[in-house]
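Certain chains of the assembly are absent from this excerpt, and the rest are unmoved.
Each chain gets a letter, A and B, in the order it is written, and its residues are counted from 1.
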């Protein structure tokens, strides 16, 4: 089941750099693990913004919520979730 | 080069059904050709809306514009384009 997620990160500019770097490193590690597991299907950077478009492939809404809220940067993010499904014109087999 | 595009279709509800069907059929045919060519990489339906999220892979901004404006449904669409690129955390090789 696919969900389109837009994440805008708003880290306070005057945050302690070490702490910010730690948060980002943890975020990256978790994100890459989720991608390897196939849950985090797509992750693109929005040009010029500290934001991304992502597509998650999860088994339930609960799993999506748990996945997003455990992200280290979650407390600093504006998140917009849209449920998506296969478009009748799509030729891709796997865009459920 | 990737562009994230959100398309909201606003066909007048009282449009002549035959004309609407023709527009949709032409739109589908063109969309599928573009997908086969690899230009229209992703196309998902936004659940509950006559709208989609798409990702286009084109050689230039001009090509993106020409592609979108030749869509039969273009005159009836609100379109939002965001340039996207590879996220530093992405493990996918091909999400330029």
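For the reader, a short list of remarks on this structure follows.
Everything that follows uses one rule, which is that contacts are C-beta pairs under 8 Å (C-beta built on N, C-alpha and C of every residue); 3 or more make two chains touch, one makes a residue touch a chain.
These figures come from a predicted structure and were not determined experimentally.
Of the identical chains making up the complex, 2 are displayed, while the complete assembly in this file numbers 10 copies.
One rule holds in what follows: only the chains that are shown with their structure count from here on.
Centre to centre, using the average C-alpha position, chain A and chain B are separated by 22 Å. If you check the complex, the residues on chain B that touch chain A are 2, 4, 27-28, 31-32, 35-36, 42-48, 52-53, 55, 82-92, 95.
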